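A short write-up of the structure that comes next.
The complex is shown incomplete by one protein chain, all other protein chains being positioned as in the whole.
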């Protein structure tokens, strides 16, 4: 199944809907170890991304859509997740530059590019208790399972993201707002990792 | 039973204790139609009055005690009840001027003088929904029953005060903080009338 | 459960607060000799100037103590929380503020304040100090228009005291100062709304009950009930209700100028107050009125009550001059 511009537009719709549905829970998670706004920021960001994607002409290429979504997300949000997802989406756009329709491998490359963008922007490493702890294993799993087809690759990504997010519970944060909590952050899932699962699951449902 | 300076000192002790015990309830009543501080003001005022009375030399006359108590009450409190009780106590002092011990009739005169002091200071009339609605009938009842002895006179005063306070429930206020409430003040006892009952009952227990 | 407060003994709160104020503002404020509750401006009182003495209960900070300073009040008498000061500190203020040209008392129109300040005025008369009194009555919600003189004084104090203080600072006579103070009061209109109660330091218990989705329209700054209870409305609707009442009372002509105060009662954030101001400006623009100046903030509080009020002062040339006149107080500067 090839992924065209319309599918990418639809993907932003799915992500926006799913994030909106999880908004309160994400705010609640952020309230425990952060500042209680993560659900708001994510829902604003993906709503803006969806609208920006929808506003482009029908013949816009995937890269243009991803770039427009990145810019819209960033300007609607700021915060931590703004630069992180904006960079992720711009890198996704760069990864598929020049293509009108994406092969399965391109989609997997897009996911991997997003994870790398988050890492580079946030200077996060594995185990820092951030969204990167969901995105990194997701990208790795998708890449590893790419040969088995997009459906399996994206399912593997989702499963790995979920496991990665769950694992942030046992971590002490060393990036982001929770960084100063020390031991008190332990026992609580990182909100950015939790929202990464929502995003990756939505991407799977939309694209695979 | 003659009332000497020691009895008047003791009276302030009794009033202070009783008002203190009713402090929270008086604040609660004031919260409904006023500013929730009447219990605080009354307990501060009578504690100061008690201490001022106690600080005078043993041979101080009743008038001196009442004047010292008046001044101490006023300076500890301000508010509405400060000038009202300070005036009441100063008038009580004036009513027994020159006496070292008070006959029963003097005590009744003292009660009547207190009611008159409150009326004059507050320019209150009967039915204004103020402490005067308890003090005025109390003074009248004590005067009417004076011939039957102090115990009966003071009991009559207490009963009349209680009835008067109860009757403020049905009134619309036209003095004090509740004045602007109009119909919304109806159904609630005036806190100053409620505290008057406490004061008059304490005076009965202490003096009669 | 008791309300949470950062206090030592509740009964010591007012005196400890004043200690903290004097420690913070030694250039502006001092205690009058021998009176813990009479706070005097270091650079205010001077010979030939009418003295302005304000005062009232504590719990409204920066009102009253924060408005003591050159160009505004010469002294403030400080009562217990929500309780008028007794006559003694008022008299101490009077003596400190007296420059031989008479003294004006200004305070909110409450039974307790009236009795205590009147007693002080009688005592001052015995000292041969001429005292006049102007009580503020800006709360339009507290009595019908026909009984303006029985209304409460609330946040409009800010403008009314300011105008009178400027008149004193400009060395006008007691007659003139009194006239300007009365005019300032006559032309100042406030309406407030409360969302949640405060609690007194000594009781640490909410001083009134209100439903979780209700507001009280016209509530007084000590938690006295207002005009009506109703469901909490959006900011614009609340402001519209306030402005409807204020504009009707003010009866200003197109092109007239007003000064605006959007005042928080204690725990309503500046964000909400400025959102209110946005609507106030829309309404005044629509009414063809020019806004000469706007203040937004917690200027007349009720401890940590939630809610806000809007005040409009209907300016004329003289009041504009008085408002623009500089003042330098511990908690308020203008000009």
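Observations on the structure shown:
Here the chain labels run A, B and C in written order, and each chain numbers its own residues starting at 1.
FYI, contacts are C-beta pairs under 8 Å (C-beta built on N, C-alpha and C of every residue); 3 or more make two chains touch, one makes a residue touch a chain.
Only a predicted model underlies this, so the values are computations on that prediction, with no experimental measurement involved.
Taking every chain of the complex into account, the chain not shown here touches A, C. The missing chain, though absent from the display, is touched by one residue of C:123, C:171 or C:232; that residue is C:232.
Across C:35, C:203, C:298 or C:311, the residue that sits in touch with the chain not pictured is C:298. Contact with the omitted chain, checked across C:19, C:149, C:186 or C:244, is made by C:19.
On the side of subunit A, the interface with the absent chain consists of residues 24, 27, 31-37, 39-41, 44, 74-84, 121-122, 175-181, 184, using the contact rule stated above. In the full complex, subunit C contacts the hidden chain through residues 1-2, 4-8, 13-14, 16-21, 23-25, 58-59, 61-62, 66, 81, 193, 195-196, 198, 201, 212-213, 215, 232, 234-236, 238, 260, 262, 266-279, 281, 291, 294-298, 301, 303-304, 306-308, 331, 333.
The working rule: only the chains that are shown with their structure count from here on.
Chain contacts here follow an irregular pattern that is not a line, a ring, a star or a complete set.
Averaging the CA coordinates per chain and comparing them to the mean over all protein CA atoms picks out C as nearest.
For this structure, the chains sharing the highest number of C-beta contacts are B-C. If you average the Cα atoms of subunit A and of subunit C, the two centres end up 53 Å apart.
Chain centres here are Cα means. That of subunit B falls 32 Å from that of subunit C.
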